[in-house]
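Here the complex is missing a single protein chain, while all its other protein chains stay put.
Just so it is clear, A and B label the chains in written order, and each chain counts residues from 1 on its own.
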Amino acid sequence: MNKIAAEAELLAIEQIKQLKARYFRCMDAKDWSGFLAVFTPDATIDSSEAYTPTDLNGNPVPVDGMPSPPPNPAWRSSDIAEFVADLANTLTGVVTVHHGHMPEIALTSAATASGIWSMEDMLRWPIGSPIREMHGYGHYRETYERLADGWRIKSLKLTRLRVDTTP
Amino acid sequence: MNKIAAEAELLAIEQIKQLKARYFRCMDAKDWSGFLAVFTPDATIDSSEAYTPTDLNGNPVPVDGMPSPPPNPAWRSSDIAEFVADLANTLTGVVTVHHGHMPEIALTSAATASGIWSMEDMLRWPIGSPIREMHGYGHYRETYERLADGWRIKSLKLTRLRVDTTP
Partner (left out) sequence: MNKIAAEAELLAIEQIKQLKARYFRCMDAKDWSGFLAVFTPDATIDSSEAYTPTDLNGNPVPVDGMPSPPPNPAWRSSDIAEFVADLANTLTGVVTVHHGHMPEIALTSAATASGIWSMEDMLRWPIGSPIREMHGYGHYRETYERLADGWRIKSLKLTRLRVDTTP
């Protein structure tokens, strides 16, 4: 990498880290217009990978009254505005905490990039809900595109290492 | 951002990330002189925002024998040396783990900057204490100032997404 390319890549990487920081902060603050603004208009979301939520004894957990767990083709979207509206509806009354860790971001051209993030999410539903707590761990695999006003997330795919639920 | 400004900003951002890393590491190691040294002499702290610690069933938790929870104007300080001395006293015998995530740091001038951090803290009091465990999540909103010997935290405001306690 030559000197000028290195600086441009470092700057893009920092900007993409801050983009993803807004993704997490806006989601947990339920700032849905801010959240939508981290995506390209044609962004795609894929959270459909198979995993089985378990209780703390490792037993599979039924999810009556909850969105069906993956594998679920419905957890794919190529309509980002609809996806964010659905998410806002799903998370009404739910306290969420999302963290990202250990990014591996690389430019794939002057205006495109790819990244992997380790993630952790904690959801707490209101008392009386079928599931009170979900605590999950996994990775995001993403692509990014630089639009006129800055970097955006163009695609996001979530895979899971572990998902715990508490009734 | 032009090329030279970009490099200066990237360097400042990395230095501020390492400053905040010392904040967390010195606190958890109870290195109170190292902790005090991450702040400007006139630094202000504000942890007074309202939140209600709850148990894992979502019920509010009384905190007899504990520092009163916010909203509490006493959890504001403009005397950083006194604040750190009080913190050192409060945390004697308490095992603490503090993590920061997903910084959004921006230069506001050549020698000043602002930042937002996601945070998580875990406190474990000795057996027999009124509360055994506190596990919290939230955000720091901070400003920074570059002194002759490097960046320092000039102001820190903590807000909470969720605070769990265990008797």
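By definition in this document, a residue touches a chain if its C-beta (ideal position, glycine included) is under 8 Å from a C-beta of that chain, and two chains touch if they have at least 3 such contacts.
Here the structure is a predicted model, which is why all the values come from computation and not from measurement.
A.B. asks: Out of B:R76, B:H99, B:R141 or B:K157, which residue would touch the omitted chain in the full complex?
C.D. replies: B:H99
A.B. asks: Which parts of chain B are in contact with the chain that was left out?
C.D. replies: So the residues of chain B touching the unseen chain are 4, 7, 10-11, 14, 17-18, 20-22, 24-25, 28, 95-97, 99-101, 122, 124, 126-127, 132-133, 166.
A.B. asks: Using the document's contact rule, name the residues of chain A that touch the chain not shown here.
C.D. replies: Residues touching the hidden chain, for chain A, are 1, 3, 6-7, 10, 13, 56-58, 101-105, 116, 118, 120, 137, 139, 161-162.
In this section, only the chains that are shown with their structure count from here on.
A.B. asks: How big is the rotation, 0 to 180°, that puts the C-alpha atoms of chain A on those of chain B, in steps of 5?
C.D. replies: In degrees, rounded to 5: 120.
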